[in-house]
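Complex shown without one protein chain; remaining protein chains in place.
Let's turn to chain A:
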Amino acid sequence: MLLRHTSAEPVERTGLMINPAKTCQPIGAMYAALGLHGCLPHSHGSQGCCAYHRSALTRHYREPVMAATSSFTEGASVFGGQANLLQAIDNIFTVYEPDVIAVHTTCLSETIGDDLNQIAIKAKDEGKVPEGKYVIHASTPSYVGSHVTGFANMVQGMVKAFSESTGKRNETLNIIPGYVEPSDMEEIKRMASLMGLKTIVFPDTSNVLNAPQTGKFRMYPKGGVTVAEMKATGDSKATIALGPLASDLAARKLDTLCKVPCHTQELPIGLQATDRFVDTLRKVGGVSVPESIAVERGKLLDVMTDMQAWFYQKRVALFGDPDSLVSLVEFLVALDMHPVHVVTGTPGKAFEQKIRELTAHLPVPVNVKAHGDLFLLHQWIKKEPVDLLMGNTYGKYMARDEDLPFVRFGFPIFDRVGHSYFPTVGYMGGIRLMEKMLDALLDRKDRDSPEESFELVI
């Protein structure tokens, strides 16, 4: 047993988190900043955080993840990190020549109380920021929220730094895609363009963190929202923010700063959430839904119809980030599955409330916890077993111990590929999710069926 010390009886814990289901803010900020074209993320703190964040993102995407650090030493942590950051800004613009440096804080610089805004202004005053280049920033203390909060804070930082309104509104729609994969961002763009809409998607990590092998390393890959596009977001007709936790903050900021009205809704994972996304695009964009989108929806529904039997009343344990879990749970319920144990590491009671609402009519009790951990989830599973486990790579330890079919979903995925290339959002993403669940469930059935009922046709 890999997790042989995990007992079946949950006990209340207030001091110790065991096997977290979240990580810290800066990694989300770094991920968001990579979705800005020509941007070098910068971690303001000791260099370990930056090394860890880069490593984790690299393992998940199998792509270069470039970022710099202020490399605090003991002195900096006593006297503040201003000198380090000023020096870093100078070095980065000289050596790596990005268009933008996106600085986020770490626990250390937050605890010290470094004022990034003031340091950025000083850097500019001292001539360390070349003409036409930018230093943007976000405060991302890891003792608040989670990696999703960090993502939200950096996206807000992008808006604060760039969005401007010229007073002339245009027909463009802003879409904040949420803390999703590059493939998902691509899919969201594709769907909007099928609808005939002109959009600015930000951040946009597609073609950054799923860039092609060309034999030539590009420090700043081709993808990412450009500074010019970011500026133009202030003139857009509206903002659609997908995933409240990851995207609402920036969307509201844009509303406040440039009066761009915002529509925040769940991530378009699964049938209904995608329906709502498409409908919002239709209404806000003032277009009608084209046949091509209707066909995709129909295909999703078709697979749901065909394979309904295999999902029916399957008990599922899930862990991940609030925004994606809410939509996923809604989808599973639509498939007549029973998501019975749901854990996110990110704090926030609203999550529990939302999951309770979505599962209220199920004929089985549902355990849900925000600011929970995988130890608790495992205990729940031991007490009330499930047919399927969904979550990031760390789930494989529980899956092996409990002999559970396991679908990798979320961040981080360190041991498989695919997530960077094949979306789980939208109608086609819904089909992929079903495919993954069916593969897991049916492989298990095939493995366990007695010879006489091991069947060719399913």
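The rule is simple: a residue touches a chain if its C-beta (ideal position, glycine included) is under 8 Å from a C-beta of that chain, and two chains touch if they have at least 3 such contacts; residues count from 1.
Here is the rule we go by: contacts and distances are computed from a predicted model.
Participant: One chain of this complex is not shown here; going by its UniProt record, which of these names is it: "SufE family protein", "Glutathione import ATP-binding protein GsiA", "Ferredoxin" or "Nitrogenase protein alpha chain"?
Facilitator: Per the UniProt record, that chain is "Nitrogenase protein alpha chain".
Participant: Among A:M1, A:A360 or A:L456, choose the residue that contacts the chain missing from this document, as touch is defined above.
Facilitator: A:M1
Participant: Could you pull out which residues of chain A are in touch with the chain that's been left out?
Facilitator: The missing chain touches chain A at positions 1-5, 7, 11, 13-20, 22-27, 42, 45-49, 51-56, 58-59, 62-77, 84-85, 87-92, 94-96, 106-108, 110-112, 141-144, 146, 211, 213-219, 345, 347, 375, 394, 397, 414.
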